[in-house]
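Removed: one protein chain of the complex. Kept in place: all other protein chains.
For subunit A:
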Amino acid sequence: MEPEPENCPGVGTENAGKSSACAGCPNQRICSDPNTKIVDPGKELVAKSMSEVKQKLLVLSGKGGVGKSTMVTLLSRYMARAYPDLNFGVLDIDICGPSQPRMLGVEGENVHQSGSGWSPVGVDDNLCLMSIGFLLGSTDDAIIWRGPKKNSMIRQFLSEVDWGALDLLILDTPPGTSDEHLSVISYLHDDNSSDTLRAIIVTTPQEVSLLDVRKEINFCKKQKIPILGVVENMSTFRCGHCGTESEIFPAKTGGVGAMCAEMEVPYLGALPLDPQVTKACDNGDDITNMKNVTTDALGDICQKIYRCF
């Protein structure tokens, strides 16, 4: 297949094969013919290799640095500890900035190749992780890739990793509504049972973040991904010295609660900004060993998410 022309309307879209950019494209005939349905051969491979993965959960946010990866780490650690009989997996599809290896404390581990594909790195007895971070020689190595290469990497992560039998696969995503998101949804979304791929949204209370998160919620609605709810992160900061709570990122526009009501999505709960947790995440320590206000709030949120499955 030839590379797509620069302003390709997108294979499978309404204008495919009909827009002016399509003139001269070698794939125009295939695109414009309504009788040929283009099916990515990767989709079948993914479906085959993921057949034993029961549920998938996307952790999304339009905004960067709001705590998607932290939420994935906390959620997976908590679930793995609370339900020792179930198996959990984490897939980090943030190709340009993978954070999971560090946060789950398995930085520097190697991915092994076996007969059934790449084996994900074990974090705990019932928790495993796959990330591009394991394939890089050093932390300084940059992945300077355009979309199609990222797309094929994600396909490989889904079809060529030996995930085995998982009860829940949690996917950590980069910010935005672009290549990575479209790829992962196109591979994992099953029209027959839309309940196997769902999403939670992470945000901070200030408007700059909510602005992007509203876009992400509309993205999910357009892609028909059910949203389990919104987690409010970094809601308040409790001063370790005097114990007063202050709002570091003040909500000028009513905050996350108001946005949830406006967008008609459930509100799952709030996590405070906790220096202990940020430090634990930087060092890759197990959060479930700690006991404070943050972990209690986290427990509630995880319970709510678990009940949805």
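Basically, a contact is a pair of C-beta atoms (placed from the backbone, for glycine too) under 8 Å apart; a residue touches a chain by one contact, two chains touch by 3 or more; residues count from 1.
Here is the rule we go by: contacts and distances are computed from a predicted model.
Only one of "Cytosolic Fe-S cluster assembly factor NUBP2 homolog", "PRELI/MSF1 domain-containing protein", "Ubiquitin-like-conjugating enzyme ATG10" or "Origin recognition complex subunit 5" fits the UniProt record of the hidden chain, and that name is "Cytosolic Fe-S cluster assembly factor NUBP2 homolog".
Contact with the chain not shown here comes from a single listed residue; of A:Asp85, A:Asp125 or A:Asp140, that residue is A:Asp140.
Only one residue in the set A:Cys25, A:Leu273 or A:Ile301 touches the chain that does not appear here, and it is A:Leu273.
Only one of A:Gly65, A:Gly122 or A:Pro266 touches the chain withheld from this view, namely A:Gly65. Summary of contacts with the chain left out: across A:Asn27, A:Ser76, A:Ser99 or A:Thr295, the touching residue is A:Ser99. By the touch definition given at the top, subunit A reaches the unshown chain through residues 4, 6-8, 10, 62-66, 69, 95-97, 99, 102-103, 139-148, 150, 174-179, 182, 204, 207-209, 211-212, 214-216, 218-219, 222-223, 237, 239-242, 244, 246-248, 250, 252, 273, 275, 278-279, 281-283.
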